[in-house]
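Below is a slice of the complex: some chains, not all, each in place.
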Amino acid sequence: MSERILSASAALAEALHEEMTRDETVFILGEDLTAHAGIFGQFKGIPEAFPGRIIDTPISETCIAGCGVGAALTGMRPIVDFHFSDFVTCGMDELCNQAAKIRYMFGGQVNVPLVVWCPDGAGLRAAAQHSQSLEAWFVHTPGLKVVIPSEPADVKGLIKSAIRDDDPVMFFQHKRLFAREGPVPEDSEFLIPLGRAAVKREGKDVSLLCYGSGFFICMEAAQALAREEIEAEVVDLRTLKPLDMETVASSIRKTNRAVVVHEACLTGGFGSELAARIQEELFDELDAPILRVGARDVPIPFSPGLEDFVLPKSDSVIRAAKRVCYR
Amino acid sequence: MAPGGGEENMKEEAKTLLDIYRTMVTVRLFETMAGEHFAAGKIPGFIHLSIGQEASSVGVCSCLRPDDYVASTHRGHGHMIAKGADLKRMTAELFGKATGYCKGKGGSMHVADFSIGILGCNGVVAGGLPLITGAGLSIKLRRTDQVAVVFFGDGASNRGPVHEAMNMAAIWTLPIIFVVENNQYASTTPQSYSCSVGDLCTRAAGYGMPGLAVDGNDVMAVREAALEAVDRARRGKGPTFIENKTYRVRGHFEGDPQKYREESEVLAWQKQNDPIERFEALLRKKKLLTKKASRSILEQVRAEIDAAVAFAEQSPYPAPEDALDDLFVNP
């Protein structure tokens, strides 16, 4: 499979290009998409290649989300661009009371093949209402799948699977990672199945369980830890729901220690779910408590020094990893 | 209303009117049955009946094709029946049985039949509005000549999604018909209190959309308005807003203590403005329906409903573990 170096943005655009070519029911809906190919330029080339299939909406998040659901119910496979993940607050009913519940509530009569694409995350000095990581809300909502890629290849392989999936998928992509580059397969059938984690660095001493921006923090931490002779295994979860508990478990059976890392604030974050499950299912395998690393429990502040202080860094991971290794 | 002239046409028109009558009667008797079985403890949860509003549901849906879409509400039995739903599967669903439309997972507030274009009754007030924009856009993208209808209440009309949906439908000239069933109350709250305008249809102008108020208990008036709106939508001319002025004769839900209104108000509507009686009188006058014929229709419908009840009663409950099915296509 031939690979090129692409940015996460380019990987997304390529995947969308392929899927929109492959299936004419796929279309994109959201605010300010056509003028600049998405407000982050993330849909580069799509407006030209697929006129009429990438559609600018008014500022109406409730109806944008609902429009996606309604189109999914009637033969289309919409991708809804949520502009900033922070504004899912304006579409929660459509996402959680409609999209998530429709198939179940109606006894399986109908499918909701919807992808909700949400650029999320902090670090851009964008303050409290433009910086959140809200995946935990959706993990706690039965009926939704939750996907959070980190590297460009994951973006491509996962968005393609999400689009082809017949269930509603919340797809979060970190704003600060759009420009990050990596090898991406050229293959237009390159699919990463939902629910499959990837061990991206092998190690025997501690499992760093992560996703999205947390993955890069963990890779940094793993390198630093290696210098102190702690070999960290880095597991990029990639999808939180369905969760690849098998890969998690086999890593922990090897390392007997785990740190869960995410950018979302700590309390009630996905790290809680994962830690709770691990200690439940692998209690006897654990030589130390599972530690969680996440943002401080405050809204994201504006001033650079404040923002940097509240966000998790590789340092925090290193410290946690050492602690569970009793070092 | 129907294209003029010719005996053929007359006959067809007569058949249509009698069908409408029969459907209205079906809604009425279905709702009555539901109320009784709810009172008797056979229907769990809570139910909202549309008695007195049959002209709205049936009048509008009489203008639709099977492949047209309807998004309904918590008070949706009438919309379902008017769009052609199966009484047995509906009744079974209300009873919580495995043979129901949703295998017992939905109940009264969540009956649906996607095979006839019902995009679901909805437990969230105004929940159908965002969905209908998607149905409308989907029609446009697929280049079919379907239309999409959304029913909602006077109470629902104050929710934000209505605004977003009407604007979206208008700017994209979507084939959508917004039907507000102004039955004077939202739960305990009179429309005159909750809405900043008396005629909700005046809001249509804010979207550059035709808006009209209709005597919602006159099924012919409803049908006339709906026919025009459907025609407009099918021809790609965009959305219409129809306000069917009607009245909720029953409590908001069965068992509602109704301290918010005088019984006399209810009785007045029931006596002077019953949509079925009004339509029956018209058919009588047009010599399309004899007393005997109407009695026979009543009996036929009653038999159908009895059969539906029998079906529901004889049907099994879902197995408890079935609760874990139907969430995902690919879990």
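Each chain carries a letter (A and B) given by its place in the written order, and its residues are counted from 1.
Criterion: a contact is a pair of C-beta atoms (placed from the backbone, for glycine too) under 8 Å apart; a residue touches a chain by one contact, two chains touch by 3 or more.
Everything numeric in this text was worked out from a predicted model, so none of it was measured.
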Protein chain multiplicities, whole structure file: A x2, B x2
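Definition applied: only the chains that are shown with their structure count from here on.
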Centroid spacing, where centroids are CA-atom means, of subunit A and subunit B in whole angstrom: 41
Contact set on subunit B toward subunit A in their complex: 69, 71, 100-106, 110, 112-115, 119-120, 122-124, 127, 129-139, 141-142, 160-161, 164-165, 167-168, 171, 325-331
In the complex, subunit A residues that touch subunit B: 27, 29, 52-53, 55, 57-58, 60, 62-63, 65-76, 78, 93-94, 97-98, 102-111, 142-143, 145, 165-167, 194, 242
